[in-house]
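A protein chain is absent from this complex, but the other protein chains hold their places.
Entry: chain A
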Amino acid sequence: MPSLPDMTTPQVAELARHQAEAHPAHPTVPQPDEGQEAFFETLLRIGDSALVLGHRVSEWCGHSPALEEDIALANVALDLIGQTQLWLGLAGEVEGQGRSADDLAYLRDAWDFRNLLICERPNGDFGHTLMRQFLFDAWHHELLKGLAASSDPRVAEIAAKAGKEVAYHLERSSDLVVRLGDGTEESHRRMQQALDALWPYAGEMFLGDDKDAQMAARGIAPDPASLRAGWDATLRHVLGEATLQIPASDFAHKGGKQGIHTEHLGYILAEMQFLQRAYPGASW
């Protein structure tokens, strides 16, 4: 990847590969460094998921049902954005093209984002937001535990730091899922509805591809499928206490990790990136 001249052109790696196939002897065609590319992509997947969910959750600021919840949601969002700075900062370092965390966050378009689709789901009602948070936190917690044992010390130290924050995110979202699920008839109905609606977006968290396989083989990141058992155990425990029914279907929407997104991501980016797009380099 560091040998590519222009990373902001979409699918430049793909173009380079096609050109290389068509003209195998051509000396000027850049060859992406496969190992670094997979590492860079993996960091984008982690960082973009934190960024997009962080932005989504921040949309609640000033709109929550209670002041305490407003502050709590804003703080969870803040943690996620802080973690994003660390992950995307490292991604820029690994890429070696001089891009900062801000460049990656504000100057890429939707097809360059690698977040899980569940992170870009609209907020829905408060219960829906919390159910999404719970499903994500339970996975995020397992992921960071795995990353804390990474063979790359930079990954391990960010994961150790972020893991402490995500432990209380999970504690909070579990607590509220139990209280609302095992609450009134109305809150129970809404939480079950949220779980049913979000369930098809949970499976993507555990689907691996060749990049994940490379990372697992190098000991940099855990195999996504290996995170399932811990996640399942947390869900059984919390959703059981919440008197909610885990859906039986294992259908999973996928594509976010490869840059194929739902229509929602473009709207998020339009809001998030407006300032940097309209006034390049603006700062305060």
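Keep in mind that, in the parts below, contacts are C-beta pairs under 8 Å (C-beta built on N, C-alpha and C of every residue); 3 or more make two chains touch, one makes a residue touch a chain; residues count from 1.
The rule is short, and it goes like this: contacts and distances are computed from a predicted model.
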Checklist entry - One chain of this complex is not shown here; going by its UniProt record, which of these names is it: "Ring-1,2-phenylacetyl-CoA epoxidase subunit PaaD", "ATP-binding cassette domain-containing protein", "Acyl-CoA dehydrogenase" or "Phosphate transport system permease protein PstA"? => result "Ring-1,2-phenylacetyl-CoA epoxidase subunit PaaD"
Next on the checklist: Looking at the full complex, which residue from A:L80, A:C119, A:A194 or A:I268 touches the chain that isn't shown here?
Outcome noted: A:L80
Checklist entry - Thinking of the whole complex, not just what is shown, which of A:A167, A:A197, A:A252 or A:M272 touches the missing chain? => result A:A167
Checklist outcome for this item: The listed residue (A:I71, A:A213 or A:A270) that touches the chain absent from the view is A:I71
Checklist entry - For chain A, which residues touch the unseen chain? => result 68-69, 71-72, 75, 78-83, 85-86, 141, 145, 153, 157-158, 160-165, 167-168, 170-172, 174-175, 178, 234, 237-238, 241
